[in-house]
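Every protein chain but one is kept in place in this view of the complex.
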Amino acid sequence: MVGGGRGAFIGAVHRMAAALDGQIELVCGAFSSDPERSKASGADLFLPAERVYATFAEMIRKEKERPEGDRMDFVSIVTPNHMHFPPAKMALENGFHVVCDKPVTFNKAEAEELVYLVDQTDLLFALTHNYTGYPMVKQAKAMVKNGELGNIRKVVVEYPQGWLSTRLEAEDQKQASWRTDPKRSGAAGAMGDIGTHAENLAEYITGLKITQICADLSTFVSGRSLDDDGNVLLRFNNGAKGVLHASQISAGEENDLNIRVYGEKGGLRWHQMDPNTLVTRWLDRPIQVLRTGVGELYPEALAAARIPAGHPEGYLEAFANIYRNVAFCLQARLAGKEPDPMHLDFPTVHDGLRGMQFIERVVESSASKEKWLSF
Amino acid sequence: MVGGGRGAFIGAVHRMAAALDGQIELVCGAFSSDPERSKASGADLFLPAERVYATFAEMIRKEKERPEGDRMDFVSIVTPNHMHFPPAKMALENGFHVVCDKPVTFNKAEAEELVYLVDQTDLLFALTHNYTGYPMVKQAKAMVKNGELGNIRKVVVEYPQGWLSTRLEAEDQKQASWRTDPKRSGAAGAMGDIGTHAENLAEYITGLKITQICADLSTFVSGRSLDDDGNVLLRFNNGAKGVLHASQISAGEENDLNIRVYGEKGGLRWHQMDPNTLVTRWLDRPIQVLRTGVGELYPEALAAARIPAGHPEGYLEAFANIYRNVAFCLQARLAGKEPDPMHLDFPTVHDGLRGMQFIERVVESSASKEKWLSF
Amino acid sequence: MVGGGRGAFIGAVHRMAAALDGQIELVCGAFSSDPERSKASGADLFLPAERVYATFAEMIRKEKERPEGDRMDFVSIVTPNHMHFPPAKMALENGFHVVCDKPVTFNKAEAEELVYLVDQTDLLFALTHNYTGYPMVKQAKAMVKNGELGNIRKVVVEYPQGWLSTRLEAEDQKQASWRTDPKRSGAAGAMGDIGTHAENLAEYITGLKITQICADLSTFVSGRSLDDDGNVLLRFNNGAKGVLHASQISAGEENDLNIRVYGEKGGLRWHQMDPNTLVTRWLDRPIQVLRTGVGELYPEALAAARIPAGHPEGYLEAFANIYRNVAFCLQARLAGKEPDPMHLDFPTVHDGLRGMQFIERVVESSASKEKWLSF
Partner (left out) sequence: MVGGGRGAFIGAVHRMAAALDGQIELVCGAFSSDPERSKASGADLFLPAERVYATFAEMIRKEKERPEGDRMDFVSIVTPNHMHFPPAKMALENGFHVVCDKPVTFNKAEAEELVYLVDQTDLLFALTHNYTGYPMVKQAKAMVKNGELGNIRKVVVEYPQGWLSTRLEAEDQKQASWRTDPKRSGAAGAMGDIGTHAENLAEYITGLKITQICADLSTFVSGRSLDDDGNVLLRFNNGAKGVLHASQISAGEENDLNIRVYGEKGGLRWHQMDPNTLVTRWLDRPIQVLRTGVGELYPEALAAARIPAGHPEGYLEAFANIYRNVAFCLQARLAGKEPDPMHLDFPTVHDGLRGMQFIERVVESSASKEKWLSF
């Protein structure tokens, strides 16, 4: 693991998600840019001192020197955005698979280079757009794919948060600091941090591509340099229209990612904060509320749930579904087998590049007087 | 009453709303462009035959001939859009107050003429943007006005319906026919019929003015000429940003008008389909769910509710609040008194003109390559 | 109308409910036991002074003297419980139909006498167990009747309120005063006021009869003499079991009457505070959320709704459904026709007697050491 030392948020999430299903064991790490902090963090995690490294470069080098079967199988990168690319590149170049937090890199050029490297090395590269790991998101995708809604006409995807309503970064809150810092976060703030999740979710569920965007980004909190709110009109490759908005100043909102998809025959709605429920509506039939574990669901949805109906599974379980699929694919490789196609269902470096393009284009669109930019 | 004969929808709504509080009695009508139908409808409503008229012109003329105190007090106009202006104009010119369904007229020019007439005659002109009649909408407006949310930053207002997902107008469904017909509905379809409600609600609650719009209207159902879906980016006069979308092809949606308003200190959310609830969220406090009849509400909200907490009041009661305020204002005029300022809280011809401007500008914006049009 | 003068609650509800559909006109009243208050209330309601009476006896006598066609058609009784019987008896004896608030009388003996009188006179007697007027309650009843749930096994019916959590009657609150006074309310407090609604709703929807009860009533607020909370185990005539609880000290609850009915094949749930929704659950199928106005509903449900899906109808509309059915039955009688069977769907004096039996038996059961009392 690279990053995720004391005080971090997403590192612990990755560790819990990786541990949940008993398929993955944390064996080493470079947990902080501060070597002392890295050591201390490793000790917290019951790791032997010799596998807690001062830098990611040391980790990759030393692990590679270990005998096969006794070295790490893959690298998890959980650092701030500007520190994704260096360890990812080095890992790939040294033959290690990669699981990387999103957005994949600091800018689009880096993402393109990673795509090139992954294609060259044929290594696995998973991107933790974790919201696609939820069973009912997979159900939604399968329903659209199987034509249950008919041709898609409209998509509304929202990602409101309120935690950056005040200038938290001025209070030295670690999560706020790097996310609002253009040198560590990249070209966009809210749009990069959570807008990309919304974009990814919309394309994942609908199977469509966004082809044109018209964006209006804002920075409401004075003293902040990156956007903390953005509204975007969308046009899709099949003629569907849509709206995407993401915000970190929607005061009082927690983490309310949600999506509505409307087709000719029906519509569906999913809320991340009530993740085991998928509400479907129909032209002339009653609303059907699909629930994880109830009635007939698509195999993709069934495989992504662990426990019976009414026993809520949440964020960590969805996150774990990405790690579990990666683990199964690695096991298949080790066994010299083709992976089960269902296990290939995790976001990759290509989704990462798409996200970087999204960031670049919404920032451009917001600054432009032209209405539509292609995407 | 003009319009609202057999087979109509909104006419019956106006009658129930007017009757509810025992302040208003239906005394005459020209219920249909078909005189026979008008007669039959009048009989259904227990009206004496001599006060059921063949045309609105006859009604206004004959009622005016009746002795004062024995003639109608005001005219309710509940016809399709293209037939609002003629009776409204004639009523005003003959000294009758007017209650008119929305949008106020067929086009902006007519609306401007009505504004002029109302200003000249000093008669009452109420527009049934009925959603502003809900107690919790009034509570929301009062909360914003009193600064409870701080400066407003973001507004999301939505009006999804699904009933025009198929070409219902081809099946001779009366409500669908005129709403999708540019000769009777006006320049816009969904945007005129329900988008104007959304626009009105957003400005009513926030007290702000929309100053710039960027719209993308669509017609998804083949063979239809007016828009059945539209997405609009908004900018407000205080720097707030927003999104408005309205749709009649959001398959399976009933009548889900809803609004979210976020300020520096908190946010609020109201859903028309759960109208007695106002959800408020705060930066560092728990969510507060305000309910009609529970705890301390603003006087405007209290006055708009009739029955205790937990006894749901709905659409007709909100609609009736407009009629009741009109009745109270008429009574004040008859008594030679100033009306209670709270009774002046109903939409007027000025809101109607604003709505016609909105229709005109979203249609223009949708056709334009320029990103922002002033509004 | 008897009762319902200034300061009353339910009288205004009856008036709005009766007025809503334009079928019923208030023509006279004895609005208060205080003649001055009665006069003033009648003036508020725009009634001619000569038809505002000092007492119900005077009203019945004088109205009877008026020529047929110019007298009241029926009497609405909206007084506290102890004053239901005298006007109801006199009205029936003088040939007037009756609409009466619930519980029907002060005690069971009075209810039995009314049943006898109604049977003798063949007059209409409607009891405003208004919750059975909701469209989705009628839908639920029809679903059970048509076997959609299979044989019924379990019923849970709840009626929690919190408004009597403190000794409001000591503050001279009118609604609290008579409801907590054994001389005006009867043998039971909460169980009479709202427990009877729950009992009525359970039997109405399921079509079953409660045959055994085991009750535990409490008075939590010190200084109060009647129960303010009660829990009851139920057994039904088909072997189903159930729970009924009603409370006026469930702090913070508004008026949350709700019911769940489970059969062999499925279950349903209805909440009075979200009345246009009926949630149905099934053994191996997704939850179906039925909504007023969406998809195929039973004719009884359709007839009880006035406006399209997503336009909420509430308490007053449900209440009005009782009045409307009564009006239709009266019109049929006047026309010498058989009423439409669907219009006979309103609670009668027999439901009233059943309620009085319920009150009597839960009070007995609560005081008894025996587990089960027959009902």
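Each chain carries a letter (A, B and C) given by its place in the written order, and its residues are counted from 1.
What we mean here is this: a contact is a pair of C-beta atoms (placed from the backbone, for glycine too) under 8 Å apart; a residue touches a chain by one contact, two chains touch by 3 or more.
Bear in mind that the values here come from a model prediction, so they are computed numbers and not experimental data.
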Candidate in contact with the missing chain, chosen from A:Ala19, A:Ala54 or A:Met342: A:Ala19
Residue of C:Asn107, C:Ser165, C:Thr211 or C:Gln357 in touch with the missing chain, whole complex considered: C:Ser165
Residue among A:Ala170, A:Ala309 or A:Leu334 that touches the chain left out of view: A:Ala309
Positions on subunit B contacted by the hidden chain, ascending: 280, 282, 284-291, 294-296
Residues from subunit A at the interface with the omitted partner, ascending: 9, 12-13, 15-16, 19-22, 26, 45-46, 161, 163, 253-256, 272-275, 291, 293-294, 306-317
Those residues of subunit C which, in the complete complex, touch the missing chain: 149, 153-154, 156, 158, 160, 162, 165-166, 214, 216, 218, 220, 229, 231, 233, 235, 241-243, 245, 247, 249-253, 260, 262-267, 280-283, 287, 368-372
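In this section, only the chains that are shown with their structure count from here on.
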Rounded Å distance, subunit B centre to subunit C centre (Cα mean): 34
Separation of subunit A from subunit B, taking each centre as the mean of its C-alpha atoms, in whole Å: 43
Per-residue multi-chain contacts in subunit B, two or more chains: 253
